[in-house]
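For this view, one protein chain was removed and the others were kept in their places.
Letters A, B and C mark the chains in the order given here, with residues in each chain numbered from 1 onward.
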Amino acid sequence: MAATGYALLIVLMPLAGFVVLGLAGRHHLKRSAGWLATALMSVSAAAALLLAWHYFFVQNALGRSLEPAEVFRFRWLSFSPSLYVDMGMHLDGLSVMMLVLVSTVSLLVHLYSVEYLRSEERYTSYFAFLQLFTFSMLGLVVSVNLFQIYFFWELVGVSSYLLIGFHYERPSAVSAAKKAFVVTRFADFGFLIGILIVGFSSTSFDLNTLFQTNCHVDAAREELFLGMSAITWGTLLMFMGGAGKSAMFPLHIWLPDAMEGPTPVSALIHAATMVVAGVFLVARLFPLYEVAWLTADVVTVIGLTSSLLAAIIACTQTDIKRVLAYSTMSQIGLMLFGLGLAAQGASREAGYVGSQFHLFTHGFFKALLFLAAGVVIHRVHSNEVSDMGGLRRTLPLTHLVFLIACLAISGIPPLSGFFSKETILLAAASHPFWYGLALLVSALTAFYMFRLYFLTFWNKPALPKSEPELPTASERLAYGFPLVVLAVATAVNGFIPFGLFVAPDGRPYPVHASAAAWLPPVGAALCGIAVAAWGYARASERPQELARRFGAFYSVAYRKFYIDELYAYITRRIIFGKVGRSAAWTDRQVVDGAVNQAGWLIQQWSLLMKCWQSGRLQGYAFWFFVGAGLLAVVLLLYSPN
Amino acid sequence: MDVLNFLLITASGLFFIGVYGFLTRRNLLTMLISAELMLNGAALNLVAFNRYRWPEELDGLFLAVFIVAIAAAEAALLIAIVLRLYRNTRSVDVSDITELKH
Amino acid sequence: MIEALLLMKHEMSLTVAAVVFLLVRLGRTRAAATYARLGYLLLGWCLLAGLIPAPPGQLFAGLFVTSSLVSMQKSFLTFGLLLLLLASDRWLRRHDYVPEVFLLLFSSLLGLFFLISSGSLLMFYLALELATLPIAALCNFDLQRRQASEAATKMILSSAFSSGILLFGISLLYGSTGTLHFTELPQRLNGSALQVTALVLLFTGFAFKLSVVPFHLWTADVYEGSPVPVTTYLSVISKGGMVFIFCTALYQVFQPLQAYWHVLLVITAAATLLVGNLFALRQENLKRFLAFSSIAQVGFILVALSSGAELARAAAVYFVLVYLFSNIGAFAVVGIISAATGKERLSDYRGLYRSNPRLSWALALSLFSLAGIPPTAGFFGKFFLLMSGADGRQYLLVAFAAVNMVVALYYYLRVVRALFMEQPEAPLPIVTTVLPERAALVISVAGVLITGLFSGAYETIARLI
Partner (left out) sequence: MNLHLLILIPLLTAVTIALWGRGQRAALIATAGAVVQLGLSVLLYLTFTAYRQHHAGEAFVFEYRHVWYGPLQIAYHLGVDGISVAMVMLTAIVVLAGVLMSWEVSYMPREFHTLLTLLGAGAYGVFLSLDAFTLFFFLELAVLPKYLLIGIWGSGKKEYCARKLVLMLMLGSALVLVGLLGMYFGGPRSFSIPDIASSRLAPEVQQWVFPLLFTGFGIFTALFPFHTWVPDGHSAAPTAGSMFLAGISMKLGGYGCLRTATHLMPDAAQQYAPTIIVLGCIAILYGSLATLMQKDIKYLNAYSSISHCGFVVLGIGLLTQTALHGAVLQMVSHGLMTALFFAVIGIVYERTHTRQLREMGGLMQAMPFAVTALFLAGLCSLGLPGLSGFVAEATVFVGGWQQPDLLSRTAVVIACSSIVVTAVYILRAIGQVAMGPLRGLVSPHPVSWAERLAVLLLLGGIFLMGLWPEWLVQLIQGSGPAGALPDGLTAAPVEAF
């Protein structure tokens, strides 16, 4: 009972906030909107923590198998007696972990935003959207039904659209929002068909039924289409949806552009929560991915490819938020890599726990990085690292937390990132090739993060564009508090025995790693940091030198491997230019032309027949006579039997 | 029967001559005469059939009588109208009355 | 004697009315309005007399046959004539020779009565001529107008030509069967070549009066050249009477030859629909336009009749009633405007709604009825016609007719567009209507709206057949 109360409280608070702010906020709640939303969120976050405590320690005993629980369910839409969509709240380790992550980070971002967007005209709308997003994300993670996932999946997408396009006066923001939505929509097309396939092959959209009727899943594996079983097709297509949301290659192009949104939004949506939805999806449907062999391989490969690709691109970017965005993509790639490994079966527990653990820790330190970057951007009024430098004196707290986060993401013990990433690498240990690549990603991560760190806080101070303003007291509080909380979380989260909380099938899996396994990743990270320090700690010619060394490869990476251009070519030239234009042309000229031609033709006939009506009496009589004659002939030739 | 055939052929001849005249003559009055020829052909047919084929009753004969009467009425009316037309157009040529067309 | 009077109640009363006008002419000349009012009264009395119940029966050795249905049909025609005269009140009052108008119209109507009641080809021919000749005179009623003379000439010469062919057909039929009586003819019909030829020739006689393609060519010219009331009479009353007798001829007299006339009707129905519509499409003169549209309407009747189904007769008679209301409604507006302003062209009607909303609505409703759009009676009329057509399983012809309804709608919409949507360069003035005109409009519009929605009219007809 208590769990139901908490769970409903978690989800309904942001919903209430959205409704109130959305309907009345504009006129009645000008400045208090932020605080109202924050208050609601804090209730929600508190409830999430209470629920976690209740679930892990009251309902279940830690260290034993975790029993999934359903606190709430109602029939939303029935297609037929056996196929229906229920909405409800499903609690297990995974969803409770996500509830905690989402509500906590969201609370902090709310708090941060109260100050950060103070000067915005559409302050209330912003918080309404933020609440909508939080609600959708919370609804997503507790789904009981494939269609519920899809439902909230789309709502998350639209709130992301709204928030990216928050500064809609800027054309770049509009097009970025559109791009994000359309690309994820394209992915969701696959997701939807995947849902249909999976739902039908296992005769239900309900997750419980889906997992329980593994026999159906097995049976479905026997029937092949283009050489693949239904469940493979289904999981692959659903993964397409996940890959779109999680900005995996080749559907990642929207994420860097999405940085057009306000920085707190980037922290919440495009770093900590929404973009990991793909990881969550695969984890949630893990039993299905386990039975679909090919899909697991695809997930692994896509994850690692994206991770590497993003890491390489991140090394060349100069926009602070874009670097962070590519870093996000890279880290999510790692998570999916871990999950894919787990689904392949060899290192089932390690991969699964590692990826979820990384998801959790990443949520905090990436949010921290973004929020800290937000402070920096606020300070220098620019996203470009060339406008920054030497900020460690003016922004000491920011500098400190940024450093902690960088260390964490690079995997330096004893910060949280170390533990989670270590677990993923542990899972990959049996595949030397992949392990090597993962190490490379790890080293690159350390390099580009510290490149960013040095360029921002060390290096040569850029000329300030305007007189630096001293932070006000409220700014100190609103910025400082979230940063400190997140930094603490970043520092200590690693010590959570994560495998006891979230693990496949709810069976606890304590992670054990030997010291030997620690060394390579830490070494790689330290190498990366060292190179970054060598190149960027002080202003020098070394970076240019380095770039020259890599030559064409550098410029291709700087241009993000021309993937954007390729997409632009396909959409603008082919879809719009060829297909759309010809469809519109055909419709006007051919189909509608036929209609108009028919009318014209009748008119012409009419004109043609005019001469028949000549006005000559004898002509009339002639036709009279001929008509009679012809009819007589026809009738005489015709025999009725 | 020979008489009947002869009469029928004559009647048809009258009828078709009437048709031909109606279709080719320019003068309205000649056209009227042609129409009368057509009527007479029909009347002759009726009388002949009555006399030689169905002599029991006099249906054909009666109809022929009425045809003659009606033809007279028609002719009277037509002449009146043609007179009117002549007043208005100074012509009794059929090719001149083509103002109403299309 | 009384019984004979009763059987001929329509004819007797109408004859009395005609005689009254003959006598009136002998007296001192009075105002046209007086004559007109007298005419309405007399027609009203004919209508009342027609309502006297009378048994079915026949007179003159079967030359004259009547029944409740025939009696009702005559009442329809009388009613139609009254309506159209009321609508032409303004035109009537302008003329000096009003009694003659009434006299001629009454004579022609009398001809139609005898036509419907005819029981023999002899009576049929006589009645046909009686119905036609007065109208030819009336066409020329505007004596000074060249077009009127032209119309009258065309009318009478065409009609003479048509009579010639018709009579030749009758003579052949007589030669083959030896009788002119409708009751005896069916037993003697055997489908010989002579009879079939005679059938075609007889058919042309009907076709001429009904303006069936290709025997329709005179129609438009005559309609355009004649005064509006005459045109209305030709297109509504005269055609209606012809439809009635045509039904009798097909379904009683020539029933044995159904297989033949079925083909005849199918061919001419298709031709009539097509040609009527195609011609109407481009007409600028509203009278001419209505003439062609009335040709197309006949096409629909032919579609129904060609099926040979029992439904078809009821549908045809019902359609005549509907058509009477709608066409008189349309012609009434055209006539009123023509009489008031002398304008008959479509372009003159632009923006009529601005100045004359009521007239516009009356015209629009009538046109929609002609086009067969609900809730007007035309919809029901057309539907039943096509339904009867489909009863003979000739779906192709019905489909063709249905598509023709679309084409027809196109040109009716042209008029509606001119009325409601276009901006006039020189708008028509506000036309005030006098009481008789208003009454005619109200009655016809009410008829257009009510005849379909309430099934009484149709059910009565169906019961009588």
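The working rule: contacts are C-beta pairs under 8 Å (C-beta built on N, C-alpha and C of every residue); 3 or more make two chains touch, one makes a residue touch a chain.
Bear in mind the structure is a predicted one, so any value in this text is a computation, not a measurement.
Asker: What are the shown chains that the left-out chain touches?
Answerer: Per the touch rule above, the missing chain touches A, C.
Asker: Which is it among C:192, C:341 or C:455 that touches the chain not included here?
Answerer: Counting the whole complex, the residue in contact with the absent chain is C:455.
Asker: Which of A:62, A:519 or A:579 touches the chain that is not shown?
Answerer: From the options A:62, A:519 or A:579, the contact with the absent chain belongs to A:579.
Asker: Which one touches the absent chain: A:56, A:72, A:186 or A:558?
Answerer: The one listed residue touching the chain not shown is A:186.
Asker: Any idea which of A:57, A:168 or A:562 touches the chain not displayed?
Answerer: Checking each option in A:57, A:168 or A:562, the one touching the absent chain turns out to be A:168.
Asker: Over the whole complex, note the residues of subunit A touching the chain we left out.
Answerer: Touch set of subunit A with respect to the missing chain: 26, 75-80, 82-83, 147, 150-152, 154-155, 158, 161, 165, 168-169, 171, 173-175, 177-178, 181-182, 185-186, 188-189, 192-193, 196-197, 199-201, 203, 220, 223-225, 230, 575-576, 579-581, 583-584, 586-587, 591-592, 594-595, 599.
Asker: For subunit C, which residues lie in contact with the unshown chain of the complex?
Answerer: Touch with the absent chain occurs at residues 311, 314, 368, 373-375, 379-380, 383-384, 386-387, 390-391, 393, 395, 398-399, 402-403, 405-406, 409-410, 413, 416-417, 420-422, 455, 458-459, 462-463.
Throughout what follows, only the chains that are shown with their structure count from here on.
Asker: For the chain pair with the highest number of C-beta contact pairs, give its two chain identifiers.
Answerer: Highest contact count among chain pairs: B-C.
Asker: Determine the centre-to-centre distance between subunit B and subunit C, using the mean Cα coordinates as centres, and give it in whole Å.
Answerer: The answer is 26 Å.
Asker: If you average the CA atoms of subunit A and of subunit B, how many Å lie between those two points?
Answerer: 96
Asker: How many angstrom between the C-alpha centroids of subunit C and subunit A?
Answerer: Once rounded, the distance between the two centres reads 77 Å.
Asker: Could you pull out the residues of subunit B that touch at least 2 other chains?
Answerer: 19, 22, 31, 97, 99-101
Asker: Residues touching two or more other chains, restricted to subunit C: which are they?
Answerer: 153-154, 157, 161, 165, 220-221
Asker: So in the complex, which bits of subunit B are touching subunit A?
Answerer: Answer in residue numbers: 19, 22-24, 31, 94-95, 97-102.
Asker: Quick one: which bits of subunit A touch subunit B in the complex? Just the residue numbers, please.
Answerer: Those in contact with subunit B are residues 610, 613-618, 621-622, 625.
Asker: List the residues on subunit C that touch subunit A in their complex, please.
Answerer: Result: residues 153-154, 157-158, 161-162, 165, 191, 193, 196-197, 199-201, 203-204, 208, 213-215, 217-218, 220-221, 259-260, 263-264, 267-268, 275, 278-279, 281-282, 407, 410 of subunit C touch subunit A.
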